[in-house]
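Left out: one protein chain. Kept in place: all the others.
Letters A, B and C name the chains as they come in the text, with residue numbers starting at 1 for each one.
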Amino acid sequence: MRRLSRLEGQVRGIARMVEREEYCMDILQQTAALRAAVDSLNLVVLEEHVAGCLKSAVERGRADEYTEEVMDVVRRTMGRPVRARPPGD
Amino acid sequence: MRRLSRLEGQVRGIARMVEREEYCMDILQQTAALRAAVDSLNLVVLEEHVAGCLKSAVERGRADEYTEEVMDVVRRTMGRPVRARPPGD
Amino acid sequence: MRRLSRLEGQVRGIARMVEREEYCMDILQQTAALRAAVDSLNLVVLEEHVAGCLKSAVERGRADEYTEEVMDVVRRTMGRPVRARPPGD
Partner (left out) sequence: MRRLSRLEGQVRGIARMVEREEYCMDILQQTAALRAAVDSLNLVVLEEHVAGCLKSAVERGRADEYTEEVMDVVRRTMGRPVRARPPGD
């Protein structure tokens, strides 16, 4: 929850910057930070889900079924721009 | 600005979902949508900056200098994890 | 393996395009396709690893330990954005 109210604060901060027509570069820096925060929220939610899957798999002794569920949620989470990064070149 | 208040609404929506402990998968769907919205905001800001660069390049007759500025901002936007990470964040 | 030799073919195709100085836009289309292919290879390798983790978790009755292993490999696959994140954030 703290993470989420920080996210809201970030969005409001960007709104203020746009309103004041601040320098694009600074806004882009903030939106990049916002995206990183969203990604990190994603991972927290994902981790909780994966933990639940593993727990259920162990309890019910069903590895395959939960492998699929884990992969499904991983695909959903990754199926996007997390990957779009250039190397530190 | 409309885009930004929509973003804020999305963040609040996710906060409510987390509070109510809704199903992870649904939350992940919403965070994915949020990320897409952030990306598209990024592109709007980027476009404005690129337009400014092109205008200056034409006015001053300096292609090379502004090529660099465009690429710098593109790298920042794309290379978020590494380069756009605000120092000390 | 088939997937990998296809990947090699794609790289060679792009090399030829660069050599012939073909239109940038076409090259970018091909490199985008190459990236998609790499991503999907990633998912295949990841899936195998996740399946192994789930199997071990069920066999040994240890959900937590393997949740961590799954998340570790997911973070690695998703990219450094995650690892670059300061610990404890």
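Keep this in mind: a contact is a pair of C-beta atoms (placed from the backbone, for glycine too) under 8 Å apart; a residue touches a chain by one contact, two chains touch by 3 or more.
The structure displayed is predicted, hence computed values, not measured ones.
Hidden from this view is one chain, which touches chain C at 1, 4-5, 7-8, 11-12, 14-15, 18-19, 24-25, 27-29, 31-32, 34-36, 38-39, 41-42, 45-46, 48-49, 52, 73, 76-77, 79. Seen from chain B, the chain kept out of the figure touches residues 28-29, 32-33, 36, 39, 43, 46-47, 50-51, 53-55, 57-58, 61-64, 66-67, 70-71, 74-75, 77-78.
Assume only the chains that are shown with their structure count from here on.
No other pair of chains has as many C-beta pairs in contact as A-B.
Legend note: the chain whose CA centroid lies nearest the centroid of all displayed protein CA atoms is A. Rounded to whole angstrom units, the spacing between the C-alpha centres of chain A and chain B is 14.
Separation between the centroids of chain B and chain C, computed from CA atoms only, is 24 Å. Contact of a single residue of chain C with at least two other chains is seen at positions 79-81.
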